[in-house]
Structures are given as C-alpha cells and as structure tokens.
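Step one of this worksheet: look at the structure below.
Every protein chain of the complex appears in place save one, which is left out.
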Amino acid sequence: MAAIEMKNIVKKYGDGYPAVNDVSIDVADGEFVILVGPSGCGKSTLLRMIVGLEDITSGDMLIDGERVNDLAPRDRNLSMVFQNYALYPHLTVYENIAFPLRLAKLDSKEIDEKVREASRTLDLDEHLDRKPANLSGGQRQRVAMGRAIVRDAKAFLFDEPLSNLDAKLRGQMRTEISRLQKRLGITTVYVTHDQTEAMTLGDRVAVMKKGVLQQLASPRELYEQPANLFVAGFIGSPPMNFLPATVEGDQITLPFGTFPLPADKAERTAGKGLLMAGIRPEHFEDAAVQADVDEARTFDAHIDVREWLGDQQYAYVPYDAEPEVQDQLRELAREADSDSLRTQLVVSLDSASQVREDDEAKLSIDTDKIHIFDPSTGENLTVGL
Amino acid sequence: MRNDTLSRIGTAVGLILILVWCLLPVAWIISLSFKSQEAVTNGSPGFFPSSGGGAGWQNYVDVVKDDQFRQAIFNSIGICLIATLLSVVIATLTAYAVARLEFKGKKFVLTTALVIAMFPVVSLVGPLFDMWRTLGIYDTWIGLIIPYMSFTLPLAIWTLSAFFREIPWEMEQAAQVDGATAWQAFRRVIVPLAAPGVFTAAILTFFFAWNDFVFGISLTSTERARPIPAALSFFVGDDPFNRPASLLAAGAVVATVPIVLLVLFFQRKIVAGLTAGAVKG
Partner (left out) sequence: MTTTAETATKPRREARTSDKSRAENRLAIKLVAPAIALMLLVTAFPMLRALYLSMFDYTLTAPDDRTFVGFQNYLTALSDQLFWRDTANTVFIMVVTVFFELVIGFAFAMVMHKLIFARGLVRTSILIPYGIITVVSGFAWQFAFSNTNGFVNSWIPFMNPDFNWFGDYWSAMAAIMVSEIWKTTPFMALLLLAGLAQVPEDMLEAAKVDGATWWQRLWRVILPNMRAAIMVAVLFRALDAYRIFDNIFVMTNGAQGTESISFLTYRQVIEQFQLGIGSALSVLLFLSVLVVAFGIVKLFRVDLSAARQG
C-alpha cells in the first residue's frame, strides 16, 4: 500500500496537443480518489500514466515516494481493472485470477490459497472452473477485481469499470467496490465519466476538463462550493440552472425578477455587469407548500412540463435570454457532454405540490444558496460563502 | 402463415439445389472413376458405369501403383506443407505489425499485398522461368516453394491481421500490469488467442498452394518437382489420342481427398477465414 503523488504531470501527443496539462494530485495512503470528467478530458490518460501504459511527457510520478516515470508497468506493482475487464478468454476464472501470481512464480500451494481467498471475497467460488465467455457481465467484473486483489499491489486502478453494466448491476457493483476498498484499505484511483459514481464512491474527487484539473475536493464540497461554472454544471443531476444575472446593491436581477441577495454575496458581485447565476433545482420551491414564504423571494412562473417522481417532482419553466447568453449556456452544456438544452429552468418541487402543466405557479427561490460566476473566466465569485 | 410455409418450402428447394450443385460433379467424377478403362475407350455415356462396364477398385489400384502419380502426390504434399509453414510464419509477423503497430509504410505493405493478390500469375511465368534457370532452381521444390509463399502471403496476412485485430488491446496491457514482460505477454496471452487464426491461415494457404497449376506446369519439366495438378494434366496414359478418363478420374479423386478431409474437419474455421475482413476491414 502506498501514496501516489502526481507532480505537474503533462502529457503531449505528437501534434503538441496536451491531453493532460500540469496536473498535480496527491493520493494519500488508503484514500479513494476519483478522476471524473467528460470524454476526452484526459482522465483515462492520467490513470494510464500512473500504471505505466502511457509515457509521461513531463512532471513526476511518485509511488511510495519513489519516482516511477521510467518503470515498466510490471515493475510498479499496481493492479488495474479495465473497462472491458480484459479477462483472458483462454483461461478459466481460476487461472485468470492466478495469472499475476504465476507470473510472479509463486508456488502452487500459495497461489491456490490466495486465489481461493479472493474468490471467497468476491463470491466466485462456484465459477472457478468456467471460462470468461460463459459468465455474465457482473461476474466478469468480479473476476477482473479478483485478479486485481489477489496480489499485494500497492494500489488499485479502475478505468470506467462499470460502464459496460446495466443500471441496476452498476448500482450493486458500486456498493461492492466501495465495501471492498474500505475493507482492504488500499489506495485506489478510479476513473469514470459518471458523476453519480464519482459522488458516491470517492473520498475526494478530481474534476478534469480538457486535460486541466478543475477542482479536487470532497464530493460535498464539489456540490456545495463548486470552483467554477464547469464543475457546477458537471456535478449534480439534474444539473444546476444557469441564469443571466446583474447585481445592484443587494438586489440580484434574474430573468424572472429582482430578488434580495445576502450581503456577503452582494458585496463581492455588485456592479460587475452581466454575471452568471447558478441555482440548483432544489433551491426552488412551490410557494404554495411552504409554511412561511418571503414574498420578496417569489415569482410567478409558467410551468411547461412537470415530471412526478413520487418523492419529488421536477417542473420545467422556459424563459427568454439574449443570444449571447444562450450561446454561453450552449457552450457550457457542450463542455459537460450533455445535450444542448433550451433556455429553461429545472426546479425540484415537493411531492405535495399541486402545480399543473401549462399553468401559472408561484415559486420561491432560496437566494442564500445562489452561486454567482464571472461569465468570462467561469470563476465562482461567491465561493466559501 | 401461408407466406411462412411458402418461404420454408422455397428454402428447402434452395437447399436441395445447393447440394446438387456442389455434389453432383463430385459424384460424377467418383462414378467415372469406377468405369472400366475398356468401357471408356469404347464409349460409355451415362452417369453411372453401365452394366459390365464397372471396374471396381481397379483404377485406384492402377493409380496408386503408378510411380509418376505417387511422386507427384509426394511432391505436392511436401512442397505445399513447406510453403504453408514458411508463409504462415512470415505472415504472422507481418500481420502482427499491420494489426498492432503504427508505422510508416503500412499502406505500402497493404497495397503490395492487394496488388499481388490480383497479379496475373501467367505474366510472371516467362521471367521466372528465365531467372530460375539461371539460378539453377528450375524444376526443383524450392523453385515452387518460393512463388507459392509469395502468392499465399496476401491471403495469410489478411486472415491473420483480421484475427489479431479482434484480440483486444487491453489484453496485452492487462498482462503487462499483471507483471508480464513484453515477451511473456506475447507468449502467454497473444499466442494462445491467435492460434485459431494462425491455423485458419495455414489451411487457406495450403488450399491455395495445392490448387496451383500455372507454376506447376511452367516451372517444372520432370517428375522431380511436378505437383499433382500438373501431373494430372500430363497424365495421358498409353494412348495419347484417347485419354484414360476413368484412370484420370481416380487420380483426381485421390488428389481431392486431402482437401475434402480438411474441409470436413475445419469447415467453420475456413468460412470464418475466407470472409474475415471481406465485408468490413
């Protein structure tokens, strides 16, 4: 077991394009760190540089304090679970798990002990004699993990291990990976493009975009204190609403009206011209179901579509925005790999709410929880407040 | 429902037609090989040997006893096996490079293979005839092995690179992470996975070499190296004006047996190999 330090890691391809640009992340011993971001953000490249399948253009990769930049994968003693599992189809489950041990030339008694222990841990006992082709997706996933845990590797690396499973199985395996990691207490780096996986599994999450580390923080901090527009839009489902805003004094003007803003937020943002406000869907509410409503923080909205989910409901409120704001919203959506949506507000309402589609409703807005971003740099001006 | 039965009947009729198409001429040549030589000389039209015109196994006995024929079979087996073995080894290296490595000149390799697959073989016969005589390998095994290797390489390279491409990249990388050296990864993971492909390529290569006629008749002059198709075409018997049809048929059946056996045992692999990459590269 070991700590992994990445210092100013850069990866450039032949055409000079930096796939990973000056990324520094310290993974503590036993920590579970997630690399997350849209496709092409460099997260997989970074993982493959840790394990040694990809050369490092510049920067230092330290495992256990030792610089490993020039070590071959087999000399780094890490284990990895690949996206497509990479099980050897000509070997049985038993031999697949035993493969690294056989390469290390352990004696067969020792191999047998370790394989049996791994298979017990992963509930694979009855499948040991089968070939990978005869296994279900979840079983293959477990064999791949068995191959990873069977030897005493310094760390586990996962490259989108759940992306080939169906939604239900993905949930189960997620819990299983989490439990296993906690029990073994082994340093783990896990790559995913799925923000739910990132939020539920990681001790800390590194959000990347276009090769650049955007924010490295705990899931809660990412959600509540996103460093910039990209992180704010990427983390959370349904995503944060972005609205054009101007702040004058302690009043914020949004497309639906003007609302009072807490003094500390107003102080940092007042008089800065056109800004971008970010409000999560749950920070809206149907005023009709709230006990005491601050009338200053309500507005009338036309409900376009309503989705009732049982424990809550989502309502969609279209609004008009100037073309340049629309462009920027589209750009944000594109960067986060989501479909370019129309300019509309997504609000999460209490399940008791009686709003109806194609009807007017009075909504309240919690401006205490509002984030305000500088639209040119994307920086969160209200971070820490 | 009526449509369903109709199409089922159509399929069944089609099935019978295919079987007749494929097997009738084979049945014919087998039947011919049982006609007696006298019957053939006197004229014996009809599919089956006429009554009294049968020869039993006599034609086969005669063929197998014939030194020329035995030598030709021996030549064919030897030449084709050696050419196949060498061709597959060389093609494996090339196909691995084509499927797995990025390098300048990959296009050149593929274009060369494509051009050679389409090459009009006969146009080489003249210059090769000349060259081989100069080099002293005219009418020898090696004189046939070399062209057989070159002309089977394209097929072997395509088949093998299609197989190599199907082995996921991750497989090799996983082995490396698991602690394997490049050689161990190749030996313990890639080779076992590629074995069926290599085998398929070998069968197709053998087919091709066994089938060759142009080189066989042009680059040999005696029975020293003459392979079976060429020998059959020169097999005229005692009376050059009247070919011993039934004897030839028996020889043809014997020459076909190895191929039919290969087909029977490895039908699945051959089909996969023939169509690999033919539809989508």
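Odds and ends about this structure:
Going by the order they are written in, the chains are A and B; count residues from 1 in each one.
The rule is short, and it goes like this: a contact is a pair of C-beta atoms (placed from the backbone, for glycine too) under 8 Å apart; a residue touches a chain by one contact, two chains touch by 3 or more.
Owing to the predicted nature of the structure, the values given are computational and were not obtained by experimental measurement.
The chain not shown here is touched by just one of B:T94, B:Q176 or B:T200, and that residue is B:T94. Within the whole complex, the absent chain has one touching residue among B:V63, B:I79 or B:I228, and that is B:I228. Hidden from this view is one chain, which touches subunit B at 7, 11, 14-15, 17-19, 21-23, 25-26, 28-29, 32, 35, 40, 43-47, 90-91, 93-99, 101-106, 108-110, 112-131, 146-147, 149-151, 153-154, 157-158, 161, 169, 207, 210-211, 213-214, 217-218, 228-230, 232-233, 245, 248-249, 252, 255-256, 259-260, 262-264, 267-268, 270-271, 274-275, 277-281.
Methods note: only the chains that are shown with their structure count from here on.
Residues 51-53, 72-74, 77-80, 82-86, 88-90, 99-100, 103-104, 147, 151 of subunit A touch subunit B in their complex. Remark: subunit B residues 168, 170-171, 173-181, 184, 188-189, 192-193 touch subunit A in the complex.
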